[in-house]
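Input: one structure, supplied below.
Other chains dropped; remaining ones untouched in position.
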Amino acid sequence: MIETVIRKRIEILADQAQVKRVTAIIDTVGITGWTVLPVTSGKGREGRWREERVMGTDKNLIVTIASEDNASALAEALSPILTSHGLLLTMWNVEVIRGERF
Amino acid sequence: MDTMGIQALTSPVILFFVLGLLAAFARSDLEIPEAIAKGMSLYLMAAIGLKGGIEVAESGLDGTVLAALAAGIAAGFIMPIYAFWVLKGFGRLDRLNAGAVAAHYGSISVVTFVTAVEIYTIQGNPPQGYMVAVMASMESPAILAGLLLARGLGSDGGQSKKELLHEVLLNPSVVLLLGAFAIGMIAGPSGFSDVKPFFDGLFKGILCLFLLDMGLIAARRILDARSLTWRLVAIALVLPLINGAIGTALGVGIGLDVGSAAALGVLCASASYIAVPAAMRLAMPEADPGIYLTMSLSITFPFNVLVNIGLIGALAATLSGSGAVSP
């Protein structure tokens, strides 16, 4: 059977305008990569939004796979701007193959 | 309102906007894909830039142009200041949101400008091509002013000054507008002829569909609005009246023709809903788009398109000493 190892998967929902900042922080804490997914609408405590690309009010989901330590470092690094920049962060354990890559 | 005014209101451009408003208020699911809407906004900016540049290539530049540019840039810095105090005082916004909203009203809306140009042209007073350059130069000053008002000269929480300035000066709208303007000036009328069916022939038709979408989005934002008070609604209606009158008077004062003076008035009256929201989300993510976008897009924009453009045109005609709106 294929050998898998456990890593953290972190997903961050962020405004389109904040993606560069978030991915820069991911790079800074030493995580090897990230992937961005589009998002079309949502609702939160500040109300409803729709993907309005013309106005730049669209959001993205940034996904990154990292070791436990790097994941903690990322959460730590993002925490000062989580509330002010309206980020939503969830993380959980996943199995990956070729774990040395992350 | 005279025949010309009615003609303007029955133009397909305005009617499609009204259709969008009505469809969204009736909660129809009509919807234009965002990629298409974004593509249309880029098209409109490229086309308006190009056409302005070509007109300037034909007519040349003179002192009036410099005066108009200076007036526009000055207005872009000054309008946010009094807007800020009104928004904080009467509007009861905190400093941050007041600064963000002020930036929107100091900057300009390309589509409002474009609609005004269509209407004034129908009325026989086409604004000059260089007004496109004035428009482009008015996009950024208010963003700077708004940021300074909201944050002061101090730190801005992680975002470096240089990055911000970069974003403000090279924001996509400015780059595309000025770039296309320069291309128009270089290529000139002869170079333009081959691309005219696309950039000129389709212009009003695409504007129709774009305004249909803006109508849908503006009405849906109103229906979802939470943070909007009657005080903010009042500001979103009165500010364009004041800014429009000041801008028009300024335009007539520095010697612009009726159409161009009215266009300057419209630029001052209009509130950005493309370039500035994008800049605010980057530079002031804490500010609430439920306030600034709803005010500029859902209240000021329809008000300008349906009412204020007509008023400003009439004011410009009166101030210029020609009672009639059209020859």
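Should a chain be cited, it is by its letter among A and B, assigned in written order, with residues numbered from 1 in that chain.
Throughout what follows, a residue touches a chain if its C-beta (ideal position, glycine included) is under 8 Å from a C-beta of that chain, and two chains touch if they have at least 3 such contacts.
This is a predicted model, so every value here is computed, not measured.
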Subunit stoichiometry in the structure file as a whole: A x3, B x3
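Just so it is clear, only the chains that are shown with their structure count from here on.
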Chain A and chain B, separation of their C-alpha mean positions in angstrom: 35
Touching residues (chain side chain A, partner chain B) in the complex: 15-18, 21, 46-58, 80-81, 84-86
Contact footprint of chain A on chain B as seen in their complex: 34-35, 37-38, 41, 157-159, 213, 217, 220, 224-227, 273-274, 277-278, 281-282, 285-286, 288-290, 293, 297
